[in-house]
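One chain of protein is taken out of this complex; the other chains stay put.
Then we have chain A:
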Amino acid sequence: MAPTQKLINDGNHTVDEMLAGVLAAHPNHLALAAPRAVIAKSGPRPGKVALIIGGGSGHEPTFLGFVGKGLADGCAVGNVFASPPPQPVVDAALATHGGAGVLLMYGNYAGDVMNFDMAAELLQMDNVEARTVLTTDDIASSPNPAKRRGVAGNVFIFKAAGAAADLMLPLDEVERIARHANARTYTMGVALSACSLPQTRRLNFDLPAGEMEIGMGIHGEPGIRRGPLKPADAVVDEMMDAILAEMAAPAGASVAVLVNSLGSTPLMELYILYARVAERLKLAGLGIHSSLVGPYCTSMEMAGASITVMHLDDELAKMLDHPCDCAMFRVG
């Protein structure tokens, strides 16, 4: 098969070349504390819990796009689809913490857990208290909520924790709100075509023409079911059936919605999906408090989308509405 076409210079240097561009484009928002350790120019301050996020590259604007005042203080940038090593996590935390402790947040993947746990051990040696909250919003990835992967719902979950930290709440409270946000966030995705790693430029899984895969992960991890591509409304219905059943929110409850592109699926299709999502929520008697539509957690050039619904309460609604100013995401 012919190599996939990408606008890159050298497949081995894509992450560092992307970082150079991000820093050049957003000098008012972002700085580099150390190699692969991106920090917010404003936001970190004495007495504030530092929120450090991170993960593999290839999901932009996740993770580094969510660094900024009101959201994350720093981000460790891994290789494409690979957890960052412990050092940039430690570097970002030490550069931004305000003496009130550090909260590490990232998606639940085996590699990330090992690297961030090593980072937490290194921070404890520096007498910096570090706690961890894993995101586990991908309901297709396991029947056991604790074993699920973290995917696009990250944006809501990080947002809630970042707001709590920006409100100068203590580490216990920021951690509690982060866990609460994660427990009430539900995502399901559908893939229509594969993506390719820049080093190999080969498609990372084989999805025959005319087929879709429901529940596929953001690195191409196999999902729940593969079958012929259906009309958008039918695809939304399958995903919303699962999300609504899992969420079990009473009529009258309020939600936040994210319809996310996995990379190459355009806004036109995302809004077609959104229209049906909104109908389904209305039928379920749920009110939409706020919505995001666009590429928030991508898988390079993968085609497909994910739907995230966060079951709000007054506290979570307040956290989502709190202003933030990041290079690739703004509220208020």
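What we mean here is this: a contact is a pair of C-beta atoms (placed from the backbone, for glycine too) under 8 Å apart; a residue touches a chain by one contact, two chains touch by 3 or more; residues count from 1.
Just so it is clear, contacts and distances are computed from a predicted model.
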Among "Urease accessory protein UreF", "Dihydroxyacetone kinase subunit L", "Glutamyl-tRNA(Gln) amidotransferase subunit A" or "Molybdate transport system ATP-binding protein", the UniProt name of the subunit that does not appear here: "Dihydroxyacetone kinase subunit L"
Touching residue (missing chain; options A:T62, A:S141, A:T187 or A:T308): A:S141
Touching residue (missing chain; options A:N204, A:S264 or A:S290): A:N204
Residue among A:T62, A:N79, A:T96 or A:T135 that touches the chain left out of view: A:N79
Missing-chain contacts mapped onto chain A: 56, 78-87, 109-111, 114-115, 118, 141-142, 147, 149, 197, 199-200, 202, 204-205, 217, 219-222
